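Below is one structure, written out as structure tokens, with a few remarks after it.
Of the protein chains in this complex, one is absent; all others appear in place.
As written, the chain order gives the labels A, B and C, with residue 1 at the start of each chain.
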Amino acid sequence: MKAPVELSIQSDPVYLAGARELIAALCRRVGFQDEACGQVALAVDEALANVIRHGYDRRTDGPIRVLVWPESEPGVGGIRIVIEDEAKQVDPASIKSRDLDDVRPGGLGVYIMKRVMDGVAHEKREGGVGMRLTMHRAASSDAGVGGSGAEANDG
Amino acid sequence: MKAPVELSIQSDPVYLAGARELIAALCRRVGFQDEACGQVALAVDEALANVIRHGYDRRTDGPIRVLVWPESEPGVGGIRIVIEDEAKQVDPASIKSRDLDDVRPGGLGVYIMKRVMDGVAHEKREGGVGMRLTMHRAASSDAGVGGSGAEANDG
Amino acid sequence: MADSGIGVKDETRGEARVLSPEGDIDLNASPALREVVRGVLESGGAKVVVVDLSMVDYMDSSGVATLVDAMRSARKAGVRLWLSSLGPQVRSIFEIARLDRVFDIASTADEAIERSGGEDG
Partner (left out) sequence: MADSGIGVKDETRGEARVLSPEGDIDLNASPALREVVRGVLESGGAKVVVVDLSMVDYMDSSGVATLVDAMRSARKAGVRLWLSSLGPQVRSIFEIARLDRVFDIASTADEAIERSGGEDG
């Protein structure tokens, strides 16, 4: 099904703020609380930043598409977001968060995405070029709630 | 030149808030003050509302594209916005604001767009279907400043 | 997606009715606001109705049109309609539309009620 909302940007970090605000506004319409809207916007920001840094190696003219399915029908409320690029392909298994006990700059983006979304999956796009990231969160989700969640490896 | 930012939405008013927030965030990056960002977002909201009401007669599944060229290079700072639909074509001359002395609901959208933007032009798209609206505002513009501007026909 | 985009708080203060919409009043939310205002005007009773806009950060021309409509219906029904607590964006769209002098506008809902003599009756 064609996405009811689709944003195409160049891989330039100046456009991240616009993408965040769009996503947060769509989440509000779907009935997410403000905090959850901010978290989903953060997940999209992290995903786009990774495409810019790792996919396009900071080239600012690569295409990125953000497809959004906001769903506010009772029972199936939530948001589904797909991010597609035309950057180099990597093994999806290599895209993973680091151990949080190792305090170093970086290595947080994927952890944050997994923490605040109900599902996060990277895959290679068909045709040999580009990656696709699919994320979703239910309006009823308790992902990202509280200071330390299930995924935080407290041992 | 391909637009660095492109938003495609269905002609459903639930998506207006997302479009406004995206535009306002892009305006901020271009160096517009908060008030000006809000005004450009308002102009886009009015333009999209007109496409939904007049172009698509409130059908909610018509495609609308918003193309944005934010420019923050010194001297040419500003934003250019093109809105394209696949709705019915009308004579661009018929798209005009009413006399403000006639207090009635409606007839304000086009007036607001002209008041807060430096340029507003409707045209028929090539191929017999759909309209195109082109608007721009310079970062240095004083459009929309103050309570009553040049376009207000005080007689 | 289907979401009216707006909630409207409805209070009675003395002989006045205070309606406080919450959220952006755009083409998405205007129909719901229109229904609520119409319902209140048709139900009779209140001689003074205040639309308190303190929780409205954004309004477009469809919101303005809804309020112009409300003002006309109120006049026909012999009800005094006030707007109160306009934030900067809302005030600016009324100014752009040059409707800031057409409406009765108060700083707060209570000021509107006081100026209507609504609490004394």
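The rule is simple: contacts are C-beta pairs under 8 Å (C-beta built on N, C-alpha and C of every residue); 3 or more make two chains touch, one makes a residue touch a chain.
Model, not experiment: these values are computed from the prediction.
Peer 1: Return the single residue from A:Gly77, A:Gly130 or A:Gly144 that touches the missing chain.
Peer 2: A:Gly144
Peer 1: Using the touch definition up top, pick the residue from A:Leu16, A:Val30, A:Ile64 or A:Ile83 that touches the left-out chain.
Peer 2: Here the residue in touch with the unshown chain is A:Leu16.
Peer 1: Out of B:Pro4, B:Gly38 or B:Gly109, which is the one that touches the chain we can't see?
Peer 2: The one listed residue touching the chain not shown is B:Pro4.
Peer 1: Using the touch definition up top, pick the residue from B:Gly31, B:Pro63, B:Pro92 or B:Gly107 that touches the left-out chain.
Peer 2: Hidden-chain contact among the options goes to B:Gly31.
Peer 1: Taking the full complex into account, find the residue in B:Gly38, B:Pro70 or B:Gly109 that is in contact with the omitted chain.
Peer 2: B:Pro70
Peer 1: Tell me which stretches of subunit A touch the chain missing from the display.
Peer 2: Residues 12-14, 16-17, 20, 35, 38-39, 42, 45-46, 49, 52-53, 100, 103-106, 108-109, 111-112, 115-116, 144, 147-148, 152 of subunit A touch the chain that is not shown.
One rule holds for everything that comes next: only the chains that are shown with their structure count from here on.
Peer 1: Distance from the CA centroid of subunit A to that of subunit B, rounded to the nearest Å?
Peer 2: The mean C-alpha positions of subunit A and subunit B differ by 29 Å.
Peer 1: If you average the Cα atoms of subunit A and of subunit C to get two centres, how far apart are those centres in Å?
Peer 2: 40
Peer 1: Two-or-more-chain contact residues of subunit C, please, as numbers and ranges.
Peer 2: 1-3, 5, in rising order.
Peer 1: Touching two or more other chains, which residues of subunit B qualify?
Peer 2: Touching at least two other chains: 12, 14, 17, 20.
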